[in-house]
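Structure provided below as structure tokens; questions to follow.
A single protein chain has been omitted from the complex, and every remaining protein chain is retained in its original position.
Note that the chains take the letters A and B in the order they are written out, and that residue 1 is the start of every chain.
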Amino acid sequence: MRRYLRPATALNVFSVLVYLFLLAPLVVVVLASFNSADFLSFPPSGFSLRWYQSLWESEVWGDSFRLSLIVMAVVTPLALLIGTLAAYALVRYSFPGKGLITTLIMAPMVMPQIVLGIALLTYFSALGLLDSLVGLVLGHLVVTLPFAVRLVSISVHNLDPTLERAAQNLGATPLQTFRLVTLPLLRPGLVAGAIFAAILSFGELAVTLLIAGARTTTLPLRIFNYTEYNFDPTINAVSTIFVLLALVLIIVLDRLIGLVRMG
Amino acid sequence: MDIDVQLREVSMHYGATPVLHDVALDVYKGEFLSLLGPSGCGKTTTLNLIAGFLMPTRGTVSLGGRVVNDVPPYRRNTGMVFQSYALFPHMNVFHNVAFGLKIRRLNSREIARRVEQALTLVQLEGFSTRPIRELSGGQQQRVAIARALAIDPLVLLMDEPLSNLDAQLRRQMRVELRRLQRQVGITTIFVTHDQEEALTLSDRLVVMNGGRIEQVGTPVELYRKPRTPFVAQFLGHPNFLFGEVVERRGADTAVRVGRQVIWATSDDPLAVGSPVAVVLRAESATLHSPPPPPDRVNALPGTIDYTIYLGTTAEYEVRFADGGRLRVVEQIASGIPSYSDGDAVVVSWSPEDTIVLAGSRESMAGMVL
Partner (left out) sequence: MSRRRRQRLAVGGLLAPAVILLVLVFVLPSVDLFRLSLAWMDSQRSIHPDVSFSNYREFAVNPYFHRMVWGSLKLTVWVACLCLLLGYPATYYMVHIGSTTYRTILYAIVVSPLLISVIVRTYGWVVLLANNGVVNGTLLALGLVDRPIRMLGTFGSVIVATVHVLLPFMMLPIASALQGLDPALERAAQSLGATPLQTFWRVTLPLSMPGVLAGTSLVIALTLGIFITPLLVAGPLQPLFAIGIYYVTLSQLNFPLGAALSFILLVFTLAVIGLVGRLLGIINRNVV
């Protein structure tokens, strides 16, 4: 590719160090999850799967896990559906107020998470939605929607509109065109959008911290509580699961649309 | 004759920009009609208006005698072949061609039959199961045609379908296309910017420029009797000379160009003294060695400036004493050009081959002469 511009060795070494820096905390946590000691020790005392076992048997971690999965399972299809419709409208059509609506949809991404959290805290408090499943779903939806819209938009953008015209010319109504031609060709963007929405919801903490409560302790929230207040090496096992999940998803994403192209 | 497509007083604006002005057009059943013009002239817009992807700002579009302004594209039964072919990448050849038939809810046996028929027409039998990405450009184009024909449309619309093919393939496909159209007998509207293509393929031509129709007619009509300078220069790149009418004797018209007087035959009522453009096609002129032949009315002595050898023809640029230049094309049977650079020659041509149109050099500013 660009072989004639082979970067200097200093650059190579420096860059590799940066990538190691990026990996360091994750690697450490994964290794620590197999540590047999029950306190934070380094060097590790021995290899053991006890923390995974403790995780498997734990009722509270199980509850949090299930809750996070449920919220994710509700948020993802909703974010994808709402996001796809909006993305299609924004990319394909022009109309008055388009800029305003685009800004509105992207706004939650631009707002500092603490501000969004506080706003929802006071708002949900008045509506009685604090510490509720509905509140969580709504909060996560607001956070994930911009990402879903953006990712699907890329696919819509890359979809040649002539194909939709061809379908219509052959007799397909707009609805039929969408079903038979548009949707199948949007699949990479849809899957990417779904994956991002799902993983963002699963790992969401900033807003959750402010609107969840004892009955709605999601997995990230529980990790937070344990890290802040009492220590439990099971956290390492839970964290490793997050890392593994991310790894799997990255492979899927790469197969689908090529990571390098996502930019 | 039956009129399949009719446009009346059609104007079209993109926001504030006017794109079509007062366009009127009749397309007869079974004919091959080309819309020809430079890019931006409105030919693709016209096609899209007929297909229903655009709505005219003013005027009516009629298909089969019925005004269809409010009819959406998926109910117009026009078959369109797009410049990029627009084949559905997630379907194979069969499903692409069958798409319109499935939408029309034909039963599977009928669908299979018509797909087979369409593929045979374009000489792609046996290609049903191929995925689109494995097809060459020429093959993709034929699938696009088959897909449009399979639905048995009222009219076939083609948007520069040959532009993406290499020169050799283009020439081949031209013949193919003509044969196909004659065989099926379907009314066809063909958009192109290539005048050679339009002249070869069409029963009638529509030359467009700047959103207006310049002239409609058969290829021979347009080539031999262009009615505007634009049409004259768009078909064939002729020579242009400018001058004024000095005498009229019936159809015989004398034009003074510089210090020369040129005779032309013209039916147009051009008054003495009016500024005209004289159009002389490069292949209408003949070269002789001096002295000039006595029986020729228009004969100008000059020198060959340079020669372009094209195998069966040779193109000469001749320079005259007063600085004027003319392009002359010679058909050479022997493969050897008769003249070479620096030769003194006499250029002659007959008045019948000379076209005179109202116009001046200023009025033609912007055109490639």
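Everything that follows uses one rule, which is that a contact is a pair of C-beta atoms (placed from the backbone, for glycine too) under 8 Å apart; a residue touches a chain by one contact, two chains touch by 3 or more.
Note that the structure is predicted; figures quoted are calculated from it, not measured.
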Contact set of the excluded chain (shown chains only): A, B
Residue of A:L67, A:L130, A:V149 or A:V191 in touch with the missing chain, whole complex considered: A:V149
Hidden-chain contact residue, picked from the options A:L69, A:L133 or A:L209: A:L209
Residues of chain A (touch criterion as defined above) contacting the omitted chain: 1-8, 11-12, 14-15, 18-19, 21-26, 28-29, 32, 39-43, 81-83, 85-86, 88-90, 93, 95, 101, 104-105, 107-108, 110-116, 118-123, 126, 138-139, 141-142, 145, 149, 174, 196, 199, 202-206, 209-210, 220, 223-224, 227-228, 235-236, 239, 242-243, 245-247, 249-250, 253-254, 259-260, 262-263
Contact set of chain B toward the excluded chain (per top definition): 55, 70, 72
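Operating definition for what follows: only the chains that are shown with their structure count from here on.
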Averaged-CA centre spacing for the pair chain B and chain A, given as whole angstrom: 56
Touch list for chain A against partner chain B, complex: 160, 162-163, 165-174, 176-177, 180-181, 184-185
Chain A contact footprint on chain B (complex, rising order): 51, 53, 72-75, 77-80, 82, 84, 86-90, 99-100, 103-104, 147-148, 151
